[in-house]
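As you look at this complex, bear in mind that one protein chain is not there, while each of the others sits in place.
The letters A and B name the chains in turn, as written, and every chain counts its residues from 1.
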Amino acid sequence: MNVNALLTLAVLLLAAPAVPGIAVRTKSMLSGRRGAPVLQLYYDIAKLLRKGSVYSTTSTWVFRIGPWVVLAALLAATLLLPLDGTRAVLRFEGDLVAFAGLLALGRFALVLCGLDTGSSFEGMGASREVTIAVFAEPALFLCFITLVLATGDVSMSGMLGAPLVEAWPRAAASLTLVGISLFVLLLAENSRVPVDDPATHLELTMIHEVIVLDHSGPDLAAILYASALKLSVFGALVVSVFAPRTGLGPVASIAILLAGIGLVAVAVGIVESLTARLRLNRVPQLLVGAAVLAAFGIILLLG
Amino acid sequence: MHTVPQLVLLFVVLTNFGVLGTTRLSTCIRALALQGWLLGLLPLMLASHLSVHVMLLATGTLIVKGIALPWFLHWAIREARVRREIEPLIGYVASLLLGALALGLAFAIATRLPLPHLEESLLVPVSLVTVMIGLIVLTTRRKALTQVVGYLMLENGIFLFGLTQAESVPFLLEVGVLLDVFVGVFIMGIVVFHINREFDSLDSANLAELQD
Partner (left out) sequence: MRLLMLCVLPLLGALLAWAVPLAATMRISALLIVAATHFALLLSLWVSPAPPALDGWLAADPLGLIVLSLTSTIFLMTAVYAVGYLQRVRPRGGRMFISGLLAFLGATSVVALSQHLAMLWVGIEATTLALAPLVFHRHDRRSLEAVWKYLVISSVGIALALLGIFFVATAQDGVPGRPLVVGDLVAHASLLQPAWLRAAFLFLLVGFGTKMGLAPMHTWKPDTYGEAPSLVSSLMAGALTSSAFLGVARITQVAMAAGQGPFVQPILLGFGLLSLAVAAVFIIGQSDMKRLLAYSSVEHMGLLVLGLGLGGVGAYGSMLHVINNGLVKSWLFLVAGNIVLASGTSAVLANRGTLHRLPVSGVLLILGLFAVTGSPPFGLFISEFTILRAAFAAGHPWIAFATLALLAVIFVGMAALILEMALGTPDDGHPRVRESRWLVAGPITLACMVLVLGVYIPGPLNRVLALAAVALGGRAP
């Protein structure tokens, strides 16, 4: 167990709730408002932990353990990321498939909770969420394949670590395309505009928000924290592609990671301010576009 | 992957996909205009020495493909009062996937057709993919104006390939650009105007009366 890796992991886990806050703050400032404080999510989670949960009579044990499965899956996925630039806490050959699988497990648990409530709004949100996942997964894998081809290493620590630094001069164009594609995937997986509007209050237009509508108390705290962590994880992915931090000291690499994630959050805020939410049948188009960008990256590497 | 011409060619491919994936006609035309600008820059970057001929070619291409033709297409949009494309024959998702397939095919074909003396080895595959995507847009879109955009992309692809031969048959590229002007502007523009006047729309499904 690498001390650096554990340290960076702890910092990320602590800092995760601030990331959505940065995005929301950027969006508000661009609209001319002051907006909520960046650390708002910490207060929300603390408040929720003090409260009790209310469960509907139609829900079962699935609804009760779901949020904790989500949180556990996401934490496990974070263990696979080489946050300090060289090694992840957990690494093995082919762990990128495990990474995608854990994210999918989290999504699956969330969707099951939604279906378990027996409410039509949540069911609708669940089906939409899964539809988007159908298009997002191949794109994610195409990005991973590009990274594997560029670095020649089949584990995430290799893909995003030292071999990536060597691969940049050769494969700059492909890696740029992968970075852009991952950013689009970030928007899709974390339910940001243009895929889903986190600030809407109309249930018919929600995708992610409506699934978690019935949760309360510590369950909701777990889900909110898991969402923030997911956003940070994807942000860390994007940052690792553009700025692999091998060979730097622990402080420098943590600083760059946090700054990078912060920048990604600002970028998310900007994108949210500038674009409108896409019509639902255009979302596959966007995701296929991201997949095509990654495929282009692959073709450039092969050709 | 570290030279400027290669980056420009990559952007050309991105504009191709831009045209393929968008529903708004004005965005299509803007992507085409961007492509025209990029194409205008390429002769300057690829020429071994900056002769008068190269400068003229670059300027002419920039003016025709980057400014004049997009302006004319925008005028046509305003005249016909069309904003959006109707769902194309094979759907947008399928179009994007077909475009990705074309990309793979173009690179595969390019390995069979070697140009050893050329330093810029991306020209052949990028020109082939632009030609193919131009053909896809031309054949699968319903609005007459989008079909014209597809044709102009086809022409751009041919221009790109012509740049590999710019030294040996210099005037041929200008002939190709002139072809753009004549066919794209005068005749198709006039015909689009007539189609709109006759049918009050640019949907080419109206042009299906004559058949066996």
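What we mean here is this: a contact is a pair of C-beta atoms (placed from the backbone, for glycine too) under 8 Å apart; a residue touches a chain by one contact, two chains touch by 3 or more.
Computed from a prediction, not measured in an experiment: that's the story for all the values here.
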Interface partners of the hidden chain - shown chains only, full complex considered: B
Touching residue (missing chain; options B:C28, B:V54, B:V82 or B:A144): B:A144
Residue ranges of chain B at the interface with the undisplayed chain: 112-115, 117, 131, 135, 138, 144, 147, 151, 154-155, 157-158, 161-162, 164-165, 168-169, 171-172, 175-176, 179, 182-183, 187-188, 191, 194-195, 198-199, 204, 207-210, 212
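FYI, only the chains that are shown with their structure count from here on.
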Rounded Å distance between chain A and chain B, as computed from the means of their C-alpha atoms: 37
List of chain B residues in touch with chain A within their complex: 1-2, 6-7, 10, 13, 17, 21, 23, 92-93, 96-97, 99-100, 103-104, 107, 110-111, 125
Residues of chain A that touch chain B when the two form their complex: 169-174, 282, 284-285, 288-289, 291-293, 295-296, 299-300, 302-303
